[in-house]
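Submitted below is the structure of interest, expressed as structure tokens.
What follows is an incomplete set of chains from the complex, kept in their original frame.
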Amino acid sequence: MYFHVQQLINEIEQDEPDPAAANALQEGLGGQFGEMRTMMQYLFQSMNFRGPSAKPYKDLIQGIGTEEISHVELIGTTISRLLDGSPRYQGKPTDPVDAPGAKGAIPLNIALSESNIHHYLVGAQGAMPVDAAGNPWLGSYVYNSGNLVLDLLYNLMLESTGRLQKCRLYEMTDNKTARSTISYLIVRDQAHENAYAKALETLGVNWRTALPIPKTNAEKFPEVARLLEMGLQSKQYSFDLTNQSEAGKIYQGLSPSGDGTQLDASEQAPAGAPMTIGAERFEEFAPGADADLQELIAATAAMEMADIDRTFGEMR
Amino acid sequence: MYFHVQQLINEIEQDEPDPAAANALQEGLGGQFGEMRTMMQYLFQSMNFRGPSAKPYKDLIQGIGTEEISHVELIGTTISRLLDGSPRYQGKPTDPVDAPGAKGAIPLNIALSESNIHHYLVGAQGAMPVDAAGNPWLGSYVYNSGNLVLDLLYNLMLESTGRLQKCRLYEMTDNKTARSTISYLIVRDQAHENAYAKALETLGVNWRTALPIPKTNAEKFPEVARLLEMGLQSKQYSFDLTNQSEAGKIYQGLSPSGDGTQLDASEQAPAGAPMTIGAERFEEFAPGADADLQELIAATAAMEMADIDRTFGEMR
């Protein structure tokens, strides 16, 4: 069973809209080696896990899988922010249902020449479950052979490939909104790479100097270096509410990446960052409420929350 | 940010393996109107939500979306259980790496005539992200127009279609393992149908006698009737750890389904049911550890958890 808090797993920096960067980041969300894929692969491996005596391995996969749902949320939100406002259209705030095309204006013309046109035509300046070339995410991406060593080996390769692609993404754009998320994911992918490499170490493989794969020297990227100094590449959170995860039996000791750090699984979750709700975009008819609807929405939002508050327990 | 507890959202009854039922249930997991789709659709709608003044609507969608992740876990586990042991192979427990095909035996022969052969060939008697006809899940299923009314209308139709398909699934098999999950999802789909119908009521639509769609009389199905009596069709949990959800401003008052119940959003989550880990299946080489690997796994599992335990906070 899963729970949610209204916080992002990491902060997204403010910068200008950048639809080309938004499109590139779609690879990290809906691509074959993106966050939707890692998330789904680990959830399926957890559900179908075999071998009660190997619980620490299941817990490791389940914990990373839970983190990936938050990564989907993070990178999806980042893409939305990069798209948001890119048409540079200024609707009149006094008129709840605006008429952006009135008199024949073309405020969405940007869709014809930048990014994926679906971002403006099918979505409303928001993220989509597709890759950077527009291919929809595919269930056949998910790998779950049932063989423990093979699944771990694939997961190691998957995280390494994810990190490789994000290093390439880093080199494609210097937009700060994009880079704050790219850099965070580069470091977290390495933490996960460490997790699967360490699990394979417990099963006999000696990586010696082979890791990290790829040898990216990502620490030369300034935004990444800052996170590495905080040791984020050697931490794994459990995201497990009732403290039953045994992943720490694997995620401990010297990092297989050879950077001299100790792996640490002692924290439940990172601190988190505030979530906000996107502004109305009149030119997209999103959310598309006219004066009447706005009034009904306002009435709903103004309802007294007292009774509800009383019944909710305090949990965190 | 998401969290996990090692519990299923509902109990799965024990019954015989049934690969044909397992395959049928794949529609409810990886089908166009299955749980992976509702989960992804609501997560994307939440990430891309527009209109700060409409927060209760976002919270409603986010909360149902979080529940759907647990539904993916529930139905995926159900499928695994229905497949588990279906080849009727009895490996020798004393030999950690068994040789099921030794002397030319064909313990997996069942794969040629029942269910989806991939359940035995690509997976290892486990769930997959495909539908009942074997089509992989597709990113283009996700609908997120950005227009609030349209998104709610689609969601209503989506939940209704999901319920319709599950009522048909109910009529396809009387395996108790399958039915315990099918029945639970029939009732939860109706709870979600109520949520979106109610949200549209706050925006002006009067459903009168049109709901529920479809008119299934599912209460005539004994397993469903039991859950309806408990009022599960009129409850919506928040799954929100820090009590910030305003979904209760919408999910309240008389049910739009016309069954005379009051909608209730006062609970955070259901009680949950225990999770177990699947047994080894030698004929699948899953998890496939020989004596050496078994020893390494055992060593890892025996590691002292004391330090880790100490550092985890109590949360639930």
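The chains carry the letters A and B, assigned in the order they are written, with residues numbered from 1 in each.
Everything that follows uses one rule, which is that contacts are C-beta pairs under 8 Å (C-beta built on N, C-alpha and C of every residue); 3 or more make two chains touch, one makes a residue touch a chain.
Given the structure is predicted, the values throughout are model-derived calculations rather than measurements.
J.: Whole-complex copy count for this homo-oligomer, where the file places 2 chains?
T.: Shown in place are 2; the entire complex has 6 copies.
The rule is short, and it goes like this: only the chains that are shown with their structure count from here on.
J.: Rotation angle for the CA superposition of chain A on chain B, to the nearest 5°?
T.: With C-alpha atoms aligned, the rotation comes to 180 degrees.
J.: Taking each chain's centre as its mean C-alpha position, how far apart are chain A and chain B in Å?
T.: 22
J.: If we count contacts the way the header does, which residues on chain B are in touch with chain A in the complex?
T.: The contact residues of chain B facing chain A are 1-9, 30, 36, 40, 43-44, 47-58, 62-63, 66, 69-70, 72-73, 76-77, 80, 122-130, 135-140, 142, 144-150, 202-204, 238-246, 248-250, 265-270, 272, 276-281, 284-289, 292-294, 296-301, 303, 305, 307-309, 311-316.
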